[in-house]
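Complex shown without one protein chain; remaining protein chains in place.
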Amino acid sequence: MARHIMTLTCDDRPGIVAAVSDALLKVDANIVENQQFSDEDTNLFFMRTVFDAESDDVATVLTAIDSSDAIEHQHLAVRPEDERCRTLILVSKFDHCLLDLLYRWKSGDLPIDIVGVVSNHEDCRALVEYYGLPFTLIPVTADTKRDAETELMKLVEAEDVQLVVLARYMQILSDWLCEQLAGRAINIHHSFLPGFKGAKPYHQAHDRGVKLVGASAHYVTADLDEGPIIEQDVVRVTHAETPSRLVAIGRDVERRVLSNAVRAHAESRIFLSGRRTIVF
Amino acid sequence: MARHIMTLTCDDRPGIVAAVSDALLKVDANIVENQQFSDEDTNLFFMRTVFDAESDDVATVLTAIDSSDAIEHQHLAVRPEDERCRTLILVSKFDHCLLDLLYRWKSGDLPIDIVGVVSNHEDCRALVEYYGLPFTLIPVTADTKRDAETELMKLVEAEDVQLVVLARYMQILSDWLCEQLAGRAINIHHSFLPGFKGAKPYHQAHDRGVKLVGASAHYVTADLDEGPIIEQDVVRVTHAETPSRLVAIGRDVERRVLSNAVRAHAESRIFLSGRRTIVF
Amino acid sequence: MARHIMTLTCDDRPGIVAAVSDALLKVDANIVENQQFSDEDTNLFFMRTVFDAESDDVATVLTAIDSSDAIEHQHLAVRPEDERCRTLILVSKFDHCLLDLLYRWKSGDLPIDIVGVVSNHEDCRALVEYYGLPFTLIPVTADTKRDAETELMKLVEAEDVQLVVLARYMQILSDWLCEQLAGRAINIHHSFLPGFKGAKPYHQAHDRGVKLVGASAHYVTADLDEGPIIEQDVVRVTHAETPSRLVAIGRDVERRVLSNAVRAHAESRIFLSGRRTIVF
Partner (left out) sequence: MARHIMTLTCDDRPGIVAAVSDALLKVDANIVENQQFSDEDTNLFFMRTVFDAESDDVATVLTAIDSSDAIEHQHLAVRPEDERCRTLILVSKFDHCLLDLLYRWKSGDLPIDIVGVVSNHEDCRALVEYYGLPFTLIPVTADTKRDAETELMKLVEAEDVQLVVLARYMQILSDWLCEQLAGRAINIHHSFLPGFKGAKPYHQAHDRGVKLVGASAHYVTADLDEGPIIEQDVVRVTHAETPSRLVAIGRDVERRVLSNAVRAHAESRIFLSGRRTIVF
């Protein structure tokens, strides 16, 4: 028996849970975890089920669920739990989020395979190579942006990348690239969104005199800093913190929030419902 | 259709979810929420299901689940969601937890019916009566303890009490009373258990120089301060806090932790698995 | 000897601490607590000193500091620590912040004297009178707003009010009233400012799908929701929270944040430095 994760999004109506659990019971699968949520705003139903089953039986389960009358307009997927999410990391010069991802990947804390790291600067090459991963320099200027993005997308396709992580990547993606990566690119924004969008959020926070600073991980969309929020956290600060100290304090929150968002994505815990996320 | 909450504890084996969801589907019930957990330590399965169904059909659902082969050594219960938990509060002199419970009850934040407040002191009478509730004085001395507990249990039985809340009630219950109230009496201990058991925990915390103080809500057992923990929280403190300031700071944590534990119990979210709680 | 609190704001330059500590030493005063901060943005120096001294000697201390060459453009004040801040509370219909202030006042947690409660609705009268305090109804309509504010200011002056607390008072103050109350009126806004300004912040938060909701206490200024922030806090929420549940969850944060801000003001811990606060 192998452990699998099934994710289902469909119209909300009676009988969905019965249809899924019957399909699993018929092949003697054992449900290990089960989460579900009905979103009244969108009338969508979301379900994440972890089950143990013979690998040969998984196709039978999918067919049974597919043919159920209870389940309409579905998005249905199953994967072995030990299949790791193929991940590409983008970074510029700040390496705190990158290091945290690399460390957690190597220590087994993040169920991802990192296929490589892309940067528009050379700064992080040594760190990436210490971890035995390929580092690809793709410089970006106003003139070369289109070419750089094309090169990036070629890499995404060649490596069958399932998740792109913008770990303090300081380039704004074009609408075209945002669309290509829709639902599979996570960015870390160094503020508690929707407060302090845009540049220099810690300086904005200092000027406004807030008593907490935070970070937000969100899916990338063409609408900058407005993508669906996955995870947020804050840390308490005082009047005595300078903007540069806020930046240092913020690094801890940023790396924690980004790593948690990546883990949730890699464990198939995140669903999109309109502009909001469901995170089981 | 009325909303119901079903709770189930049974041996962990395949087919439980299918049995429950089929039983619900047969009467056209709609599952609104569903949580489950398999405890590998005890091999027990726990499930909490919120569903909408005709009230007449609930008995049919129970019978179907009862007769399922998949479900053994079960504890199964259903109640209408709007049936409020009949609650008796015990208090001594400190009234911060009591006031918090009263306020949340009146504002609709806690789905309980408070049948009355019992105290071994007169101090809280005016507050209780302001909220329009019966206040019963049951003094306790070393000599009268047995009689006092007997009187208390008569009240519990007469009022069909489902939950007893010790809101800073400063008497140690006898083993007999603990047994009578097993699984339906919640105490607030003013420390982050298992640290600082026993008397004057804030003074202990001050002497030890801890940097956080906390509170723990737990079910009452004969083994003092060792009952299953339901909820805990902490708050940051510094060297500058005196023991009396720690007491004042702690009041906020105590009332929050106790109210959260009461809400979880009243919403049928807590299950016992050995000496641990499962809280959905 | 009586305990006093001295607060000083002046231009930042060498010798200030020496001038103050010498002035205190000359009358054999004993410094119990001392906090200071130099704001590089405004070049202002802030100091809060708690000391024990004979009451007769306080004027001598003030004169000595006043005549020091080191201290320019000063704002200097001393008060006995046990002199309680005369406070007026404004409220509309939601009573959770009001109750928290009343309870903390009565239990000695807040060093304030509440001179009364003013409301534009009758809802909170019973609660206020239970606590033995005067309740004044001042209804407000578009036509009577000017008169209502005039009546309020008369009360502020007649009662020598040092602090006005807007405990979910749902009226926008006129520019005139904001100016009258500058630096002595604290409002609680039910969001983590600067996010979700304006009406229905919890609904905004739900629509945006944030993972934390919060509250902010700030001094009232004519620039709505833009006054200097005193205290903020947040609480974690999930996708499952409805807007009405967010409102209920938020009540806890609001009352905690507002009470902490009132305590800081009443203990003379807050200084203004431009649009930011220094909170010792």
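Order of writing sets the labels: A, B and C. Residues in every chain begin at 1.
Everything that follows uses one rule, which is that contacts are C-beta pairs under 8 Å (C-beta built on N, C-alpha and C of every residue); 3 or more make two chains touch, one makes a residue touch a chain.
Since the model is a prediction, treat every value here as computed from it, not as a measurement.
Engineer: For the chain that's been dropped from view, list the shown partners it touches.
Structural biologist: Looking at the complete complex, the unshown chain comes into contact with A, B, C.
Engineer: Among B:Val61, B:Ala148 or B:Leu193, which one touches the chain that has been omitted from the display?
Structural biologist: B:Leu193
Engineer: On subunit A, where is the contact patch with the chain that was removed from view?
Structural biologist: Subunit A touches the chain not shown through residues 96, 99, 103, 107, 109, 130, 248, 251-252, 256.
Engineer: Write the list of subunit C residues that the hidden chain touches.
Structural biologist: With respect to the unshown chain, the touching residues of subunit C are 13-18, 21-22, 24-25, 28-36, 38.
Engineer: Considering the whole complex, not just the chains shown, which residues of subunit B touch the missing one?
Structural biologist: 37, 39-40, 192-196, 207-212, 214, 228-234, 238-240, 242, 273, 275-279
Everything below uses one rule, namely that only the chains that are shown with their structure count from here on.
Engineer: Please state which pair of chains has more C-beta contact pairs than any other pair.
Structural biologist: A-C
Engineer: Can you compute the centre-to-centre distance for subunit A and subunit C, using the mean CA position of each chain? Integer Å is fine.
Structural biologist: Computed from C-alpha means, the inter-chain centre distance equals 41 Å.
Engineer: Rounded to the nearest whole Å, what is the centre-to-centre distance of subunit B and subunit C, using the mean of the C-alpha atoms as each centre?
Structural biologist: 37
Engineer: So which stretches of subunit A touch two or more other chains?
Structural biologist: As it turns out, subunit A has no residue touching two or more other chains.
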